[in-house]
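Pasting a structure below so you can have a look.
Here the complex is missing a single protein chain, while all its other protein chains stay put.
The chains carry the letters A, B and C, assigned in the order they are written, with residues numbered from 1 in each.
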Amino acid sequence: MDYMMPRDKNQPDLRVNIGSLEIANPVMTASGTFGYAREFEGLMNLHHLGAVIVKGISLYPRVGNPPPRIVETACGMLNAIGLQNVGVDRFITEKMPYLQGLNVPVIVNILGDSLAEYEEITARLAGVAGVAGIEVNISCPNVKKGGVAFGTDPIMAAAVTGAVKKKADVPVMVKLSPNVSDITVIARAVEDAGADAISLINTLIGMAIDLPSRRPALANIIGGLSGPAIKPVALRMVYQVARTVSVPVIGIGGIESAEDALEFMLAGATAVQIGTANFINPRASEEVIEGIGAYAKAEKLLSIRSIIGGLRIE
Amino acid sequence: MDYMMPRDKNQPDLRVNIGSLEIANPVMTASGTFGYAREFEGLMNLHHLGAVIVKGISLYPRVGNPPPRIVETACGMLNAIGLQNVGVDRFITEKMPYLQGLNVPVIVNILGDSLAEYEEITARLAGVAGVAGIEVNISCPNVKKGGVAFGTDPIMAAAVTGAVKKKADVPVMVKLSPNVSDITVIARAVEDAGADAISLINTLIGMAIDLPSRRPALANIIGGLSGPAIKPVALRMVYQVARTVSVPVIGIGGIESAEDALEFMLAGATAVQIGTANFINPRASEEVIEGIGAYAKAEKLLSIRSIIGGLRIE
Amino acid sequence: MSQYQEKATVARIEQFANKNFRLTLHCPQIAVSAKPGQFVMIRTATGKDPLLRRPFSIHQTSSGGGIQIYFKVVGRGTEILSQVKKDQEVSVLGPLGRGFRLGLNGPAIIVGGGLGIAPMLFLAKENCRLKRKCSDDLILLGAREKNELEHLLEDFRRLGLRLLTATDDGSLGHHGFVTEIMQSALPPGCTVYTCGPEPMMARVGKICQSQGIPCQVSVESVMACGMGACLGCSRPAKDGTYTHVCLNGPVYDAEELQWTI
Partner (left out) sequence: MSQYQEKATVARIEQFANKNFRLTLHCPQIAVSAKPGQFVMIRTATGKDPLLRRPFSIHQTSSGGGIQIYFKVVGRGTEILSQVKKDQEVSVLGPLGRGFRLGLNGPAIIVGGGLGIAPMLFLAKENCRLKRKCSDDLILLGAREKNELEHLLEDFRRLGLRLLTATDDGSLGHHGFVTEIMQSALPPGCTVYTCGPEPMMARVGKICQSQGIPCQVSVESVMACGMGACLGCSRPAKDGTYTHVCLNGPVYDAEELQWTI
């Protein structure tokens, strides 16, 4: 499938490659922060996106956590949505037709409780028209291992990657959890297991308390921290991972502007994802694309690829 | 030694115990953010503090990192001071006399490259008048283990704790690094090794980039993230650790107000430390103490101890 | 359903009670497409803190492209918003959510309490316009005390509808809850519209249910996006699932939701 518009020779080349998938520009929307894209159709031009990554899909529908599910924190927010989603079958029948019509690569974020579940979702997505890639969320608890997240153990992370790769007919990105002692160990493990790209970071685990009621601010007690607050941690991990692996790295975490995105690319990211910023500015991803284009033009870059990993260190 | 002022019976009892050390109120200043206390003498009443924790001390003086050493981030800051300090001997002769005169418990934060170094610093601090406790910074790289931080490995963390305990004649707090997959594993290890209290969190590892120059914003490339941005992570870890260990836990991370401090206490902290907030408001720690007192009064608490771990969870 | 992210200009900021403010914003695209019961999300800070937009019901719109919100200072976001100056620019996203189902036959009984009065003016106005005949509509407004109510009454009075008030301290109208005057005032074939504190809405819903009267409620929830993207604004629905207030609400039939009274 070719998603590319004929390229204007006077515009800088913003295309980048995620494994065998070429995208028109390095900006994607992060899973769980952009619904199924349609929510934004009146507010921005969806066709401009590098790729859309949809809310995490599980084998069966999930109703999610009781409220409150979100709470604001300093320059960030915590969420404990509880992976609410319609399940892979309804996703394919109800959501894919619209997404496919966008003419933008659709990357499906998947999650599971067990290796078998990851494998089965991937199998069901194989051959579905419009699915251009799979992003594996490994921050989920492994029910068999007492709820330890797949993403905190290199062996489990590799096993999930392998299970998905076995069934996938599109490039597979593995999305890392930042809640680990050494992110490069996990990155290397999933690369060795066949990941075509690595995206990071998912949310940091955090908590907030409502003092007047002396209760946790989230019904789930703990939640995932996202937004500008986590950007320094994300940037550091992207830098470390990009120096460790040879597959493309996709940077995520607190990106709100083209400047933020370009910093991630300098640190080694081939592409970026916009998450929480979508809530504050529904046009955020489009503005990041425009800003990257303007930067490339001002800096007279023939291709945006030339800045990937271009951080100057003496 | 008795640091206690005679207590006013009309005021709520703010005293708490850190092992055998009783402090007048649960508010301490965090290491590296309060100099050697004297810097603040004109701006607040130092005698009101629960305890002063001084800048990390090593066996020999360290000059620290080249500039830039700090950079602001969203609701936070990164620092890479490089553990600049005068060394334990000059600390004892030059800094302790003033500190001792404050009539406030002085806790000495120590750091080292090796077990031997931790042990030797502790030995030199033993018997020094005015030293009321030792806080062990285990976020430092272990030179023998290729620079892996002591605090990211339970065996090394326990070893450092044991080495310090062997020589210490005052309560020993071990300060945990948050850059780990499971903070409770480290907490349990240091408790088993004899820690009298556990303080957390030290800074998250982060990075910032200066886009115009395409260089890292810090000369050291990576630095430690502190401030309100990290509070949700800190609160979560304090909650997890307080439920795991039975020694007192001291909460640190983004605390700016009495409300913040009380949230940490509800999550299980016996006391708190004020860090980055000192830079923004030199009176921050005093205001936190006043605010905790006002809260205790308004809520008619006989003792502030009654809210420790009092988070309501159904 | 058109939605816009507009750089609105502050046309006016009025302080009513101690912490209650009315803000008039010029944002013509939102103004022209807004329906009663819908809301907007407003960025209060220019920096990154507070990070998220804040939701506010649309109090009324003007043909000149203005919208009004009526709000109370309860935290940092509303504090900042209370300090905007005329001509300042503010980012407004809207109109959002499903509003009230209007133009139904029979009298409309409009019950607003506290800040829940905010959406009721727009509702009363527009409902009148759609139904043409609204002489048997009734507006019931409750608040804690007189000065939380009186400044708002002028615009309601201008509609020429029957209007009753209640205050907790008796400083204006009935001394007590607005639900007390409502109980006896429900004519046959009416529809009740309500917005206010949860216990009040639960009570209103219960009264309606017992009398077999349809009741539309406008509810709140914490929100990050206001447009269905984050799934944060969940609220338990009658059927055991969750509904998303920003998308399926904020207006519901009282029966769709779970109430704890």
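By definition in this document, a contact is a pair of C-beta atoms (placed from the backbone, for glycine too) under 8 Å apart; a residue touches a chain by one contact, two chains touch by 3 or more.
Bear in mind that the values here come from a model prediction, so they are computed numbers and not experimental data.
Taking the complete complex into account, the chain left out of view touches A, B, C. Of B:G87, B:G194 or B:P282, it is B:P282 that touches the chain left out of the display. Across B:G35, B:G293 or B:G309, the single residue that touches the chain missing here is B:G35. Mapped onto chain B, the interface with the missing chain covers residues 32-35, 39-40, 42-43, 55, 63-72, 74-77, 79, 81, 84, 227-228, 256, 276, 278-283. Residues of chain C in contact with the chain left out of this view: 45-50, 76, 80, 85.
Within the complete assembly, residues 74-75 of chain A touch the chain that is not shown.
The rule we apply is simple: only the chains that are shown with their structure count from here on.
Comparing chain C-alpha centroids with the centroid of the full set of protein C-alpha atoms picks out A as the closest. As a whole-number value, the distance joining the C-alpha centres of chain A and chain C reads 36 Å. Separating the CA-averaged centres of chain B and chain C is a span of 48 Å. Of all residues in chain B, those that touch two or more other chains are 74-75. Touching two or more other chains at once are residues 48-49 of chain C.
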